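Sharing a structure here in structure tokens format.
Here the complex is missing one protein chain, while the rest keep their positions.
A and B label the chains in the order they appear, each numbered from 1.
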Amino acid sequence: MTTIDKTMSVPGPRGGSESGAPLLEVRDLHVEFHTRDGVAKAVNGVNYTVDAGETLAVLGESGSGKSVTAQAIMGILDMPPGKIPRGEIRFRGEDMLTMSHEERRRIRGQKIAMIFQDALSALNPVLSVGYQLGEMFRVHQGMSKKQAKARSIELMERVRIPAARERVNDYPHQFSGGMRQRIMIAMALALEPDLIIADEPTTALDVTVQAQVMDLLAELQQEFNMGLILITHDLGVVADVADKIAVMYAGRIVETAPVHELYKRPAHPYTRGLLDSIPRLDQKGQELYAIKGLPPNLTRIPTGCAFNPRCPKAEDICRTDVPVLHRVTEQGGGEIAGRGSACHFWKETIHG
Amino acid sequence: MPDTTQTTLTAAEKTGGDTAALVSKPEQRKPRSLWGDAWFELRHRPMFWVSATLLVLLLLIAAFPGLFTSADPTKGDLTNHFLSKPELTHFFQPDWFGYDGQGRSIYARVIYGTRASILVGVGVTAAVTLVGGLLGLVAGYFGGLIDSIISRMTDMFFGIPFLLGAMVVLNAFTERKVYVVVLALAFLGWTSMARVTRSSVISAKQADYVTAARALGASTTRMLFRHVLPNAIAPTIVVATIALGGYISAEATLSYLGLGLSEPTISWGIDISQGSKAIRDNPHALMFPAGMLTLTVFAFIMLGDAVRDALDPKLR
Partner (left out) sequence: MGRYAARRLLQMIPIFIGTTLLIFLMVHILPGDPIRAMWGDKAADPAQVAALRHEFGLDQPVWKQYIDYMLNLFQGDFGKTFGGRQVIDVMSEAFPVTLRLTLFAIAIEIVVGIGLGAWAGLKAGKAPDSGVLIFTLLVISIPVFVLGYLARFVLADKLGWVAPNVQDSENWGQLFLPAFVLAMLSMAYVARLTRTTFAENLRADYMRTALAKGLPRRRIVGVHLLRNSLIPVITFIGTDVGAFIGGAVITEGIFNVQGVGNVLFRAIQTSEGTTIVGVVTILVLVILLINLVIDLLYAVLDPRIRYA
């Protein structure tokens, strides 16, 4: 049986560097945390690639390792207690894990930027937003305070913050939640990076504001032809903006698929469970489906498939053998681009 | 007493470690309560065991000084022992630490002085925790006018430097027994306890489970003592434990100034004051009571520190 170790993708116009390597490639990444209660294995062999102009959505519950993977890419993991025992994170073909601290620092903010979930706590409460935005230009491009402030105002206008010139000296707590998240986006965009990692960028926002912020992010991504990794647990957010999806469970990718394929016919019981637990109008009056059980304790991940204690289809093999990421094909054996499933019974799940 | 814990505790509430949450969330072991967790944390701290051992020993000395020395701490022998040097190998003998300016065994005086210090420390702590804690609870829970009155009163008392106020109060008494010193220190010391309790009660009051209990129609006393107090008391306990050592130190300081305990009560502070007069040639008369005092304060402060770390998981 064939296995996929990276998802297929078409190189974007800006992603093709001299080596032809993808913009970002994560290979067999492992992350563990050494704590008093034992070693928590947060990420256990994650592979994915992102190209310029492409949006990869990483989907999973809290504790699935999706944020930890992103922090490892950014190089902002707390180490210790965090540790990366194995794996590679290649940016334009170069493994960032072997770079010096200084080399990595230069990439952060300039080439790869991150948007955090809760902008109120992610912005420094005692510095004005203009100062925090301007810092990007002053540190990375050596601009003067005055130049940096002018650029900050431009940035704030670009993310459509009203009265940017008057508000540039205001502090984070003086803005609304949606405006604060726009400031976070502006900060990430400041140096026009090649890749943006957005960690649940809309979770802390009202539903109406969520759509505005997502639209803005998608629009700017297109404009700058950036790669985007969108980390979320919200299936609704993903459908509109993502090109492809990776579903994570207990630190592994359990399914990869182009976005609409996944919604149409999931190839992993966990993905199916997630989709079935979305309330639907046409099933009004019926009991809402819920995946039984709890996410696993990362210090004691079950043997075999990590999902087996909660899986309705689990059999003996699931309790003993860890499933690899199988290449998913049509019933007749025809190729489906970019699909994979880490389930022993993927055929039954997708076609059955 | 310095009011450090209040600021750190409230500041701690603003932050939270992301990775810590990630690791501890999928906990399937038996969940531990705050107190269970604190005890677990305490047991794994060498500092706690060092201070606990020291404190048990000190409490034993305070309760049964006769077990540790056969000498009489009040009887001086000026002809044979006037300021004799210590005999450091004569363990537990009257001349172990030498003799003071009145020919009394310093070892015996150090042993017999323990009781007063511990009594003052524990007494003041109990009094301020009771009074300050109650006032803080009432102010924080009821708010409004009661809160304003209590808070302004706290501000008034807080404006007086602790040691200065104690000096003024104690100066009015000619015979200063342990209870006089306890009352004087408690009179000035309750404010920090009231402030800490008030602020933690206010934050506990706003917690969802307290709102829920109120919605279910729990009575005021039940609300106060079953729901609010148990969830608000941790910072008060922390401040109280840390302050205990400070009160012992304050008593000794006042006694040293001649404004604390008065003879015939045996106090390390008085002995240090007398020893300080002959420090140039006979430092031992000062060193031993001072060392014992420092050790005692150290034991209590260390306990307070361990308790604080255990009760405030965010500081770990």
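The rule is simple: a contact is a pair of C-beta atoms (placed from the backbone, for glycine too) under 8 Å apart; a residue touches a chain by one contact, two chains touch by 3 or more.
The structure presented is a predicted model; accordingly, all values stated were derived computationally and were not measured.
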| item | value |
| --- | --- |
| Residue in contact with the excluded chain [from A:Leu127, A:Leu294 or A:Ile317] | A:Leu127 |
| Options A:Arg86, A:Arg105, A:His233 or A:Lys347, residue touching the unrepresented chain | A:Arg105 |
| Residue touching the undisplayed chain, where the options are B:Ala139, B:Leu185 or B:Ile272 | B:Ile272 |
| Given B:Phe82, B:Phe142 or B:Phe157, the one touching the chain that is not displayed | B:Phe157 |
| Chain not shown, touching residues in subunit B | 2-4, 7-8, 11-12, 14-18, 152-153, 155-157, 159-165, 167-169, 171-174, 245-246, 249, 252-253, 256-259, 272, 276, 279-280, 283, 286, 290, 293-295, 297-298, 301-302, 305, 314-315 |
| Those residues of subunit A which, in the complete complex, touch the missing chain | 74, 76, 78, 105-110, 113-114, 116, 118, 121-128, 135-136, 139-140, 171, 173-174, 187 |
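The rule we apply is simple: only the chains that are shown with their structure count from here on.
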| item | value |
| --- | --- |
| Subunit A-subunit B separation of Cα centroids, rounded to whole Å | 51 |
